[in-house]
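Beneath this line is the structure, given in structure tokens, with notes to follow.
Every protein chain but one is kept in place in this view of the complex.
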Amino acid sequence: MKTITVNYFALFRERAGCDSEAVRSDADTTLALFLQLKDRHGTDDPRGHCKVAVNDVMADWQTPLSDGDRVLFFPPVAGG
Amino acid sequence: MKTITVNYFALFRERAGCDSEAVRSDADTTLALFLQLKDRHGTDDPRGHCKVAVNDVMADWQTPLSDGDRVLFFPPVAGG
Amino acid sequence: MTRTTRAPQLPTRDVPMAISNVDIDTTALREHLFDHSAGALVTFEGWVRDHNEGREVLALDYEVYKPLAIAEGVRIIAEVSERYGVRQVLAVHREGSLTLGGCAVWVGVVSAHRDEAFKACRDIIDRIKVELPIWKKEHYSDGDSGWVNCERCASHAHG
Partner (left out) sequence: MTRTTRAPQLPTRDVPMAISNVDIDTTALREHLFDHSAGALVTFEGWVRDHNEGREVLALDYEVYKPLAIAEGVRIIAEVSERYGVRQVLAVHREGSLTLGGCAVWVGVVSAHRDEAFKACRDIIDRIKVELPIWKKEHYSDGDSGWVNCERCASHAHG
């Protein structure tokens, strides 16, 4: 089991009711962690419209996770 | 014979030494008048790079002339 | 956030992307681009419009994750600047609450000639809108509100 810090933004933050939480997880990838936390952010599948970053670096949904990582879940962006 | 007021601009004005003059001419078109005044504006052929207006309306080099017209000879433009 | 960031409010030659929580000073930004070897300046501004997709909009909130918004903006500006060979780019995006007519984003590009300034400015705003971690919540005249582009995030009730 790894300890991961998860950051939620915008819609995900509103649904989770917090902008950050520490979770214990055996997820190997960002996608596995996202799916485990479905009840928090409320989204079935992030691929194609959501983004993810690990330790402040843009990542993808196959990026592996390590103990102590900080994972940022980004709902669809809308700048400008 | 017609009396035409000719206006020169930029390089043509500098070469002619004036910005306006009245000329007596039998020229039927703007092109014929331009060629008759070659010693004033110093250009052999205006087509393709110079423009002409008659009585403050853009014209072309086949535009016919009438007594009392005001003809504006424009060397190549360079706005912006 | 677990990390404290000091995001600059004004973009600079070294860090040409900024996130601002106050009105964007477009006059000052333009002056920062003055350059005697540049013949062209193209700017883009995005304004808060009174309608979107058929609904009457009253105001917007922008949420921005600054560390990555700035880093990604700087990367985009560097890539586009090199591609077109422009002399300088500055860009600012707002965070926080904006009302109608507010300036949400400003991009300015100076270059020797106009062609590359137009192309670079267009590419940069196109990429800022889809690549930066920025979210827009619209507030409508009927009292409703919603996060733009989030219709594909299934609601919590169906999770």
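Order of writing sets the chain letters: A, B and C. Residues in each chain are counted from 1.
Here is the rule we go by: a residue touches a chain if its C-beta (ideal position, glycine included) is under 8 Å from a C-beta of that chain, and two chains touch if they have at least 3 such contacts.
In this text the structure is predicted, and so the values were computed from the model without any measurement.
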item: Which displayed chains the unshown chain touches; value: B, C
item: On chain B, residues whose C-beta touches the chain left out of the figure; value: 5, 7, 9-13, 15, 19-20, 38-39, 41-44, 49-51, 53, 56, 58, 70, 72, 74-80
item: Residue numbers in chain C that touch the chain omitted from display; value: 26-27, 30, 34-51, 100-101, 112, 114, 117-118, 121-122, 125
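By our rule, only the chains that are shown with their structure count from here on.
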item: Centre-to-centre distance between chain C and chain A (centres being mean Cα positions), rounded to whole Å; value: 24
item: Distance between chain centroids, defined by C-alpha means - chain A, chain B (Å); value: 73
item: For chain B paired with chain C, centre-to-centre distance based on mean C-alpha positions, whole Å; value: 51
item: In chain B, residues with contacts to at least two other chains; value: none
